[in-house]
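Left out: one protein chain. Kept in place: all the others.
Which chain is which? They are A, B and C, in the order written, and residues in each are numbered from 1.
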């Protein structure tokens, strides 16, 4: 089969590798029908994720059709069209029993395209298939379902729910890349009054506007002004960090009101400065998190019912064999006005 | 009357000042029967709290007897023996209406001995008397009640409750000064399994042991070892910061388990480094806060019923006129084996 | 002044009474600009509320202009255009301090038009004016504001929030009178997937459809069928009772799924049968409640921002002097296709 293999910092190739095969009786083999590239894959390519070893097939967001299952798989069978979640869950460890699948200690967590081969391939081995895939209803397209593999549950759980957003709240989203945009989309389920989005890129601000931002600005200073004009001089109720660098996290901490929440979603590679000399007295709650995907089934049902629209998040489409082109475009997303890229098996 | 006046960094005196008088019709004048000194008062003396201007009478923890009330005071009258809370609450602003008295925007919050004259004096003016004092039952002594003015509600609300401590949890308390010790005391209301206390001072570790710590250690490294030996190699469920310097906050962040809570109680004067490159994936919740004193009435009832013992927290006792001596001893608390000092009106 | 006086079961009159006057220094006198009639007023007229004595002026939902304030009122002044809340709150009792204004033990709670004279009058005395009225922004009309005096916060707090509605949930609302309709409106702030409304009246089902119901049916049996067809054979996540008779409460208990919530909003005059022989094993939560109005300010802000539309709830409009006609029409609301009636001061 063909797959996108990581060969160490700066090196990757779409190349022939041995077919994925069953290794544990809870595994499924899935023919990949649609797959996307995550900002985290770019981090790996830069060498930021040392736990991912050269030789690994990348990718953790896909939709496909099951071709084989191990003897211990009970609720999936060949022919099932499934969403492959970015999080694998063993289902029996204490973390999984408590709903914290992202923190699975039984061999799951974020392993696909990280600690084991991933889904940017013609075939993929998916561990714990019963508890790590979702059978897709016909009404949901491959392309839409793809957004449920990571960015919708991540932005909803780690951003909106951790941030404890409530109807009528003011929300600041820092960063209008795919995660920031998905935060805007899923935040609307809780009816915030103001959704202020900060991004230096004009095209991303436009995308934010289209997806529901009420105000878009280029800098934290402008966000501060906007908050004051909107009647929130003390700051926003909730700030979601959707970039992953110190400046954006620190912007969140400076824009949150006393008693408010900062929900970090971004993947960080460096420490940040926390101004406790200001914050100690301000009753602030800061959360971090890897997604658990415990809301995936619910989001899928809302997608099926057209309660949640993901229209506009996928901007570029390719065949699987065009994987290297897709990486190039996504690697310069801003220059290409790219949000999510989707690659499809073209039978 | 005599009072302890702040005269700028490094300068304070117990001196004659004009008597406290009613200025607003919701004020009460209270004759101070017992008062204590807070670590925050020492911060002010060092010049760390620029919002406190020279000329201010310090002190925000006292018990006294009301001598006069304004026309708008309804539920307090001369002769009432009351606890003066460190937090004043107007009762009508949005923050007070929501129970966030510490964030009062109607003229309250932490104002006593900070923005207005405080309670280290023979007489004190207490604003919003109806909603900022507590009538004391006879069974509660002045000395015990004194601990309810600040340290018990602060450690309970900002430490234990913000930390979401649950029965059977492992708890790390960093710092065994008065706030850390009060955290140990109030944590026991939630039956943690392990209470591991870190303090470099042997005498404070002894005090921690007496008040309920199950393990005491001198450094974060030893705490890490203790957690592993106790069966918590992934870290503690809850870490409470009770010092207020970068090293102790960073210790909390390094000792908390994935999914755990760091509750900051300490008053910080400098920024800290937050290792988001490790924490982004660990589902950590970090909280800060000024006390709201919304649990003061409940803690007072428990004190009255002997459900909560504060025995051992007050180590030194003085007459009001010995204020300068008390400051000297408390200023070198560790050398003097001092925890809380109490000063009493000696008729 | 003229006022609607209750003269015992079945007897009421719009008649001359002495002008409302200040009795406590926290009172305000308000000239009524707009007022409405509540289903509870009809209960009083039937004699169902013995705590309301003959001679009482009825009414607890109004908008008006302050004409005088007591010496203890600080944040309201003559000329202020205010919403009068159905709940009066003293602001200092333990219940008020905890945000449970409806359970005020300091002389407030539901007293207007119940234990003291109410607001169906040309003038009204409003106790605890600082903490029981809301200054209205210009952009909110009297008619719209009127709906915030009771039915919007009641349906939101006692129905939607007590029911713990979440995005994607299935919601059953039993009864499409004003409270049931307001439940539909405010439920949408939490993006339920299905809103199934039960009412035997075709015109009320039409109103429910207009305000956001996704399915309307005439009976609990039809609701059961609808739930099954919508993919919820085990029942609804949340059921809100908005009528106040045994049959409708029992319908809620039979339609809720295991683990779901029944939120009672209706005012009941008789006991109901609770089928614990079925429910003991089903993890059901049942809540009751009088509104606290702690969300009134937030709902007002959403109304001002056009985030919440109340269009269509008021069906009939009158002058204050047409009070008896308005009672007649509202008393036969179904025959008259009436939802809320509004009466206006016509200068």
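In the analysis below, contacts are C-beta pairs under 8 Å (C-beta built on N, C-alpha and C of every residue); 3 or more make two chains touch, one makes a residue touch a chain.
Everything numeric in this text was worked out from a predicted model, so none of it was measured.
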Answer key for A:19, A:53 or A:75 versus the chain not shown reads A:75
Can you say which of A:11, A:77 or A:97 touches the chain missing from this structure?
A:97
Out of C:74, C:268 or C:345, only one touches the absent chain, namely C:268
Which residue, C:135, C:276 or C:324, contacts the hidden chain when the whole complex is considered?
C:276
For chain A, which residues touch the unseen chain?
25, 71-72, 74-75, 91-92, 94, 97-99, 130-131, 294, 297
Positions on chain B contacted by the hidden chain, ascending:
167-168, 188-191, 193, 298-299, 301-302, 305, 307
Those residues of chain C that touch the unshown chain are 95, 100, 102-103, 110, 244, 246, 249, 258-259, 264, 266-277, 279-290
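Convention: only the chains that are shown with their structure count from here on.
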Between chain A and chain C, centroid-to-centroid distance (C-alpha), Å:
42
Based only on mean CA positions, could you tell me how far chain B sits from chain C in angstrom?
42
For chain A, residue numbers touching 2 or more other chains are none
